[in-house]
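Can you keep this structure in mind? I'll have questions shortly.
Note that one protein chain is taken out, while the other chains of the complex remain in position.
The letters A, B and C name the chains in turn, as written, and every chain counts its residues from 1.
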Amino acid sequence: MIVVLKNGVSEEKRAQLIDWLGEQGVKVHISQGEFQTVLGLIGDTTRVDMDLLGSLSIVDSVKRVTEPFKCCSRKFHPEDTVVDVSGVKIGGGNFVMIAGPCSVESEEQIVGIARAVKASGAQLLRGGAFKPRTSPYDFQGLAATGLELLRVARRETGLPIVTEIMGTSALDLFQDVDMIQVGARNMQNFDLLKELGRLRKPILLKRGLANTLKELLMSAEYIMAGGNERVVLCERGIRTFDDYTRNTLDLAAVPMLHELTHLPVIVDPSHATGLARMVRPMGLAATACGADGLIIEVHNDPLHALCDGAQSLRPEEYEKLADEVRRIREVAVR
Amino acid sequence: MIVVLKNGVSEEKRAQLIDWLGEQGVKVHISQGEFQTVLGLIGDTTRVDMDLLGSLSIVDSVKRVTEPFKCCSRKFHPEDTVVDVSGVKIGGGNFVMIAGPCSVESEEQIVGIARAVKASGAQLLRGGAFKPRTSPYDFQGLAATGLELLRVARRETGLPIVTEIMGTSALDLFQDVDMIQVGARNMQNFDLLKELGRLRKPILLKRGLANTLKELLMSAEYIMAGGNERVVLCERGIRTFDDYTRNTLDLAAVPMLHELTHLPVIVDPSHATGLARMVRPMGLAATACGADGLIIEVHNDPLHALCDGAQSLRPEEYEKLADEVRRIREVAVR
Amino acid sequence: MIVVLKNGVSEEKRAQLIDWLGEQGVKVHISQGEFQTVLGLIGDTTRVDMDLLGSLSIVDSVKRVTEPFKCCSRKFHPEDTVVDVSGVKIGGGNFVMIAGPCSVESEEQIVGIARAVKASGAQLLRGGAFKPRTSPYDFQGLAATGLELLRVARRETGLPIVTEIMGTSALDLFQDVDMIQVGARNMQNFDLLKELGRLRKPILLKRGLANTLKELLMSAEYIMAGGNERVVLCERGIRTFDDYTRNTLDLAAVPMLHELTHLPVIVDPSHATGLARMVRPMGLAATACGADGLIIEVHNDPLHALCDGAQSLRPEEYEKLADEVRRIREVAVR
Partner (left out) sequence: MIVVLKNGVSEEKRAQLIDWLGEQGVKVHISQGEFQTVLGLIGDTTRVDMDLLGSLSIVDSVKRVTEPFKCCSRKFHPEDTVVDVSGVKIGGGNFVMIAGPCSVESEEQIVGIARAVKASGAQLLRGGAFKPRTSPYDFQGLAATGLELLRVARRETGLPIVTEIMGTSALDLFQDVDMIQVGARNMQNFDLLKELGRLRKPILLKRGLANTLKELLMSAEYIMAGGNERVVLCERGIRTFDDYTRNTLDLAAVPMLHELTHLPVIVDPSHATGLARMVRPMGLAATACGADGLIIEVHNDPLHALCDGAQSLRPEEYEKLADEVRRIREVAVR
């Protein structure tokens, strides 16, 4: 950590600050420049309160030199992590296609869609049993029944299942799920992240609507610090002033996350745009900039879907897209 | 709900849409204008998927006419709600001063600060026992011990206590807390909101970093729909591109929320700005635009605070501010 | 335009409003629903002040049914516009590669880069002579000399030139430029837009840092309403809370603009990210989602570039990218 002092700070005040820093357990290296004094803090700076330091009247600014994340940083782990979801590999050159309906609605629906997306090349089946809805009056998902129907669809098709958890109280119900999804609104539900860190099960962690990449990585760090290193990150759009699409898909996050971390990064073009007709172009774009996979909503009857029908592809549209994705990868991956 | 059709839609397509709307249980009133056709949907439109409707090729746009919130809307409940927290009234002309440290650190600390803020006019004591921290390596709070120390401070001073809950698993520990705070990152932790709806205890609901006022009200609605109507809203800054302050305090939210809802609205200038020297001007501004109270961080020794020392006032600064707030209210409240 | 009245509005107030609307020159069609009254305004509603209407105490909300843009709307002009820049076609299936340095620095530099990018397949040469810099102390461009050097490079290579104008006072100097660029910060410099509308010369209009797609189209409308229909739109990143890249490239704007307008849409991955190593992935992504071209900064010696060296590709990197772009288009364009 580097602390830049303001000009004209007295010797006495400077000495007081260095004493206080010593109390925090760090050593201080003083660099006296022509125009400014810079303190380099050496040792375990994680305990030093950067904001407090920056607010002191004699301090001009503070800068952390080392990243606060260890487990997920590529600096300490240069090789790509490959996450294995019941035999399906993600990352390190393995591209994953995840597909399925927003919500599980009935056995007929989920099994039918599972068969269709499998035929089109999907490797994992998604489907919501617990739904985070802005309004308490909207459909909240089939809950335990929905999880049971997902298991039926898995038995029928062999596709491992991915589904969202809403809180720690439902953890027992998720023991037989292949990959647990943490939704955007729960990205900083730290209690939940800690519990997931105790599992040894793949986690799909979605970026929050207004969270920085660093915060996304810190949330991955919560899971990994608990011992569960099987984390896949997902960009799904952030909130901006723009209102033509539901969210703003931040695709530059994909190559940037690949620099910062060894974890796989996939993209959800369905939730990012909220519009079925935008899923193809944004899915291809995500592939072209190096995503490790796509999670896409597919529904056999979007008009009658209980939620998010507006953003669902029909199976035949999905099949065509899956083929184009493969061809884009032949050009983009090197 | 109003549906505007695109120009040149065929009779047949229009009839199909109206049939489909009928299946959803709503009646349709057709208004044929010179330039466009507008459908007015009558009945229970909460089950109609607005996004799906808007995505249909024959639909130009969709508009919800009635607000999706009922319990918290001022339309259905014109009188201000007054929330009673163990004898301290908030709203309807009752202004509340909540103060205390970011984190409970020790008995000496919390009792000392409680005495100081009470002497300066604070009516409720705040203090964190469970802390939501971006990094898993930062101080996470004293947990159950922290709650116990808050109870000690309450016994010593008579101040009711407000403290943050992080998830449903800790609910039992909060039975003796006077007011439960839901932090910004948990504003859309719907599992938690539903559980709090089952209590009959005041809830302090903070606005999320990138949440609209409507979403804040929908989260209040989750609690109220469960039967717990004792909700106080809190503006604490939103996330923007600006980086001189930690967040951007959106004070226009105060009068706007007062229009939309009968619930009390308070402001947290400490977390909004992250800087102790900004707490006074923003606290006065919040008072001037009609807030029903202020929640402010106060610490007897900010330099040694375990978290958020940068934004804490010292007790003597708080006392002075409390006095100015009273005088601002004499001008602003009418 | 549709006006939804609040519940319980008196006959008298409603009659007053309808009278006032009549004064504005529009006819009113009343639709009396079970729960609300909706007024449909018929005629020339461009003169009606939507914000004022929405602020009236008896009005619940107002919605514009027809788009306020005419010239650039695809509704009134379904075919793609093809803009011809001195023989180079953009749009309607014609993909354009624009390349060159951020700033013109010397004859040797601009001619050398022009030759290199032409050899790699670029069709238009970009280069700044007038530079919009946040600080008055930064390099402001070579001005008239820079324009002269661009003409030299055009003579040497045959590449038409694209360069940015900063205000109306320099218009005379731009008579011999092939395509005039309006930068993001000038997107709503309406005086400039009006002057450009009087020309019969292609305009490259960049989206502002915090402008909606509708505002971008309204700025194009300023130019087109003046009679100059040769406008190309450019997405170059918007400003969000994220700080890992300079701006957030909003690629979903590409397919969305293609829906809304018949004008060509190109993408600038260099300014959007500010990082040379992000130009390839984001350039490929832009191509994959259907952009009509890419404008990319190329410099033979990025380390010594006078501005924006951090985001410049070297010619050999550009050549490789140009080849990949062609192959992505074979998959993505249908």
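The rule we apply is simple: contacts are C-beta pairs under 8 Å (C-beta built on N, C-alpha and C of every residue); 3 or more make two chains touch, one makes a residue touch a chain.
Since this is a predicted model, take the numbers as computed values, not measurements.
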item: Hidden partner chain, touching residue among A:55, A:168, A:240 or A:270; value: A:240
item: Touching residues (missing chain, whole complex) on chain A; value: 2, 4, 29, 31, 33-36, 38, 40, 42, 60-61, 63, 65-66, 239-241, 243
item: Positions on chain B where the hidden chain makes contact; value: 210, 212-214, 238, 240-245, 248-256, 260, 272-273, 277-278, 281-282, 284-290, 324, 327-328, 331-332
item: Touch list for chain C against the chain that is not drawn; value: 20, 46, 49, 51-55, 68-69, 132-138, 166-170, 185-186, 188-192, 194, 208-210, 215, 218, 221-222, 225-226, 239, 246, 274-277, 302-303, 305-311
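Keep this in mind: only the chains that are shown with their structure count from here on.
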item: Touch-based graph of the chains, sorted into line, ring, star, complete or other; value: complete
item: Most centrally placed chain, judged by C-alpha centres; value: A
item: Maximum centroid distance from chain C, chain identifier (CA atoms); value: B
item: Centroid spacing, where centroids are CA-atom means, of chain A and chain C in whole angstrom; value: 31
item: Chain A residues counted as touching two or more neighbouring chains; value: 210, 277
